[in-house]
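Would you mind keeping the following structure in view while I ask a few things?
Note that one protein chain is taken out, while the other chains of the complex remain in position.
Right after this comes subunit A.
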């Protein structure tokens, strides 16, 4: 990503990397200043245009929507379409009236439901990230240690569930965990338990669901990191008399921290806003902020409060998202 061709550096930013020699030939072929100027404009335009296509798309459909959410979070609910008040209005046709309602945010802070959902999301996401790490690390480590021929096969097996429907993988657990479900039936059949265990519609099932659904996101960055690990460091540790566990704790683990951070962020950030898993597997007391946003929007039809919840969630996630981008940019730099 830092690669800049020498001829590009020599010219003003925005010009295309055409070698100097070719430029000379073409310039000679041209008649008059106007066409030269035009071609220069066009070529600059060419590069600019290429950048502009995805840039404008993202500005319009990614950044602008956030601005609108922010704006509407200061509006008030009203009946009608759209179901929120305008912030800026012509009052009696003579002067502009600006109304900022901060009531939505005050509401979020005062109503224990929102505070609880906020903290609940943090707790659920943290615990499930740790669980995912505990399950995923040994798997990633084992895959990185496997023979190269089996390695690709194992990686494919990790990725495959990720390609099958997320909703359906969550649904699969309902049939397994519910009180007359497969797991309880099996345990009662073997005689281990006499009464069905309450496995579904509680925090346990949500942890299980998040860990299950996000496991590939943890394993892949961990694997990418562990695979690049310099084996000679471990050999050196062994030569110096370190036991394998000690070598793991003092060499492998510290070196795999970037992989751990990347994988954890990939699990933690979406898990905070997760809606489907707490809604399908969680009980009524499993409050998570994504679920609250959903019900504010779809059940209460209160768009301003839903927007305020979204902004509150974003504030919570700004630091993790920036950390993620930092790692992402560093990885890209390392690759090239």
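Of note:
We adopt the following convention: contacts are C-beta pairs under 8 Å (C-beta built on N, C-alpha and C of every residue); 3 or more make two chains touch, one makes a residue touch a chain; residues count from 1.
Please note the rule applied: contacts and distances are computed from a predicted model.
For the chain that is left out, the UniProt protein name among "Membrane protein FdrA", "Putrescine transport system permease protein PotI", "Chemotaxis protein CheA" or "DMSO reductase, iron-sulfur subunit" is "Putrescine transport system permease protein PotI".
Touch with the chain that is not drawn comes from one residue among A:50, A:102, A:115 or A:193, which is A:50. Of the listed positions A:74, A:118 or A:141, the one in contact with the omitted chain in the full complex is A:141. In the full complex, subunit A contacts the hidden chain through residues 1-5, 8, 13-14, 16-19, 21-22, 25, 46-47, 50-51, 53-55, 57-59, 61-66, 68-69, 72, 82, 135-136, 138-139, 141-143, 145, 154, 156-161, 163-169, 171-176, 178, 180-182, 185, 212, 215, 243-245, 265-266, 269-270, 272-276, 279-280, 290, 293-294, 297-298, 303, 306-307, 310, 313-314, 317, 320-321, 324-325, 328-329, 332, 335-336.
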